[in-house]
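What follows is a set of notes on a single structure, which appears directly below.
With one protein chain withheld, the remaining protein chains of the complex are depicted in position.
We call the chains A and B, going by the order they appear; numbering starts again at 1 in every chain.
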């Protein structure tokens, strides 16, 4: 303790305190941030779960209206089809936790059987795209290069070259496509969830969609190759610039300090 | 005669070679002046070396890349090993870059070293320039060298931009498209410049070969010349040094070039190269295969330039879309104003040394560096400039700020619009106050010693903190700086009693000088009398 108090006024004391404060702030943030979401999941979990329409009237009707006709809080679901329900509920976007710029992806609170029941109910309200079958969205045998070109024409403007996501106006955003179930990618293209435009089969054929899914499977999954090394988020020059400043210049300045500093003297002062 | 030949035969081989060279190049005279030249040791003096070495690395790797790169926009169909590009139409430039990355062994490494070194080169120049600025190393006799350095920074930006555009990928092509739009906004001649630069309408098939010769020949050639001049002047002026015991305006204290500095500076080149090579092994940069070949109807979100152009990108992003249509012509202020502000902001830092020397009226040479705190106005100006620069960098990456901090892109844009004016002003005021606070602390330290953190209880119960007195070396270091006094308007009548005309520029100069050094801009440094009074105990408390 005495040692500590003696060093309190050391020229480097301020730096040490600052580093400590930063570490504490960061640690607290890391400790509390995920805890919050976990709690939210819990309360969401406590929603009662029943079948089909029953599920709907409990989980969805407050915003989308009792007959799916829509209210000021949520759009009409007549004619959105089973694919839209499957996408929105299975990716956890619906039911919505709170109104905001857009519904974020989170843990799904219904299991697949319940989702299917919900989807069947919504599909009965009006014709719409149905849930795709496995051979429709499976990337096997698709043209990856063609998919890349289609992706750059139709998707990259919002989702970035390799599907890392990007910003839209007023706090909205295009989410990352990393490791998303091909089925959900297919459904999103077909139904246009939230502010995403739809790409129906009439303008983007089934084959086109398959190609796009195959391309994403190659460049944007946890197994995707990045020959050059760290991907740095796949965000382009901004993260590269940050890396060059922090690690590149940082390491070089550390080396310069070592080159220029005085060598230890024999006599202890 | 015979004795001389005997001597020559006995001389070792190295000496004989040196003799030969001396007879033709005069190397002994050169070496006499320079072999034991003194360089002061400080890490911040090595930032310039980082720039020099990364430039050399860029040239070495760049030459290698030209062996494989085809600067051509002829369309080809790709049949190489990278599957997601097979069968794609692309320019030869793009295809050859894929070839360098996937077929040439080590080609990817050299490409990545080249690009990382370029980013680091620009970052190091920026930091080096700021070191020179904040320590006042730009003062006489080094103003010309300051300008050389500044030009190197600006040329480096454009060399980087042209090089970044060469692979003809979707991201850089978008950058070139932006450049075309910016050129089009220039009144009267904009469309002509654009047509001449691109050999017709954008994108045409000329810009890659043209950018290639600009990138590998024209700009690096000029930079090499400036660089050599910059170095010659550094050697000629001899390096500046920080104040300290034994260091004066008349000397330079450090270690000799041969051997210490040769080993340190030479070794540092290998350190820089080694670190950059390791970075290129670990981190990917500009993965053009993931970005795809350029097509003017395709784009990706997060379209940004390399960091050194981010400042210009910010200006262009946050500018409101003003456009004036009159008499059948369009003045595209929304693009043209940022295009004008860009060189103005950069130029502001370049001309500062001349403004300062005019304001101070100081004609002497300066070789001792300033501590930034002792020149609050200069330091505050530099900090405000950096603040403006970084606010614009934030603006240039507003979309990534939005997604990564869950903010609205519109809100960030408004923040940057207002921040560009407000934040530098706030930073200016805050920095000046901080400098004054630090000056006050220095003064306290000189007069009362360093607070040791040891609390001592006196016999009558009072607690006091023990102050360690400073050594004479430290006292000297903290008090050796000059404190400029503001200029005064001279007498209105000259010595002959004739009324003198006081010009506007003279008034402005006095006013500025008051702003720089007048009341409330510096803390009077401790005098020997004050020190003696306090240390001797008189008038204490």
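Convention: a contact is a pair of C-beta atoms (placed from the backbone, for glycine too) under 8 Å apart; a residue touches a chain by one contact, two chains touch by 3 or more.
Quick note on the criterion: contacts and distances are computed from a predicted model.
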**Study point:** Among "Succinate dehydrogenase", "Phosphate transport system permease protein", "Cytochrome bc1 complex Rieske iron-sulfur subunit" or "KipI family sensor histidine kinase inhibitor", UniProt-listed name of the chain not shown
**Key:** "Cytochrome bc1 complex Rieske iron-sulfur subunit"
Practice item. Identify the visible chains that the left-out chain touches across the whole complex. Key: A, B
Revision key, fill the gap. Contact with the hidden chain, among B:404, B:443 or B:476, goes to B:476
**Study point:** Footprint left on chain A by the chain that the document does not show
**Key:** 2, 6, 150, 153-154, 157-158, 166, 168-169, 172, 174, 192, 194-200, 202-205, 208, 223-231, 255, 258-259, 262-267, 269
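By definition in this document, only the chains that are shown with their structure count from here on.
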Point to revise | Inter-centroid spacing, chain B versus chain A (mean Cα positions, whole Å) | key: 38
Practice item. Can you check the complex and tell me which residues of chain B touch chain A? Key: 41-47, 49-50, 83-88, 101-102, 108, 112, 116, 119-120, 123-124, 127, 170-171, 264, 267-268, 271-272, 275-276, 279-287, 290-292, 295, 297-308, 310, 397-400, 402-403, 406-411, 450-455
Exercise for review: Would you tell me which residues of chain A are touching chain B in their complex?
Suggested key: 5-10, 101, 143-149, 152-153, 156-162, 164-171, 173-174, 215, 218-219, 226-232, 234-245, 247-249, 251-253, 255-257, 259-262
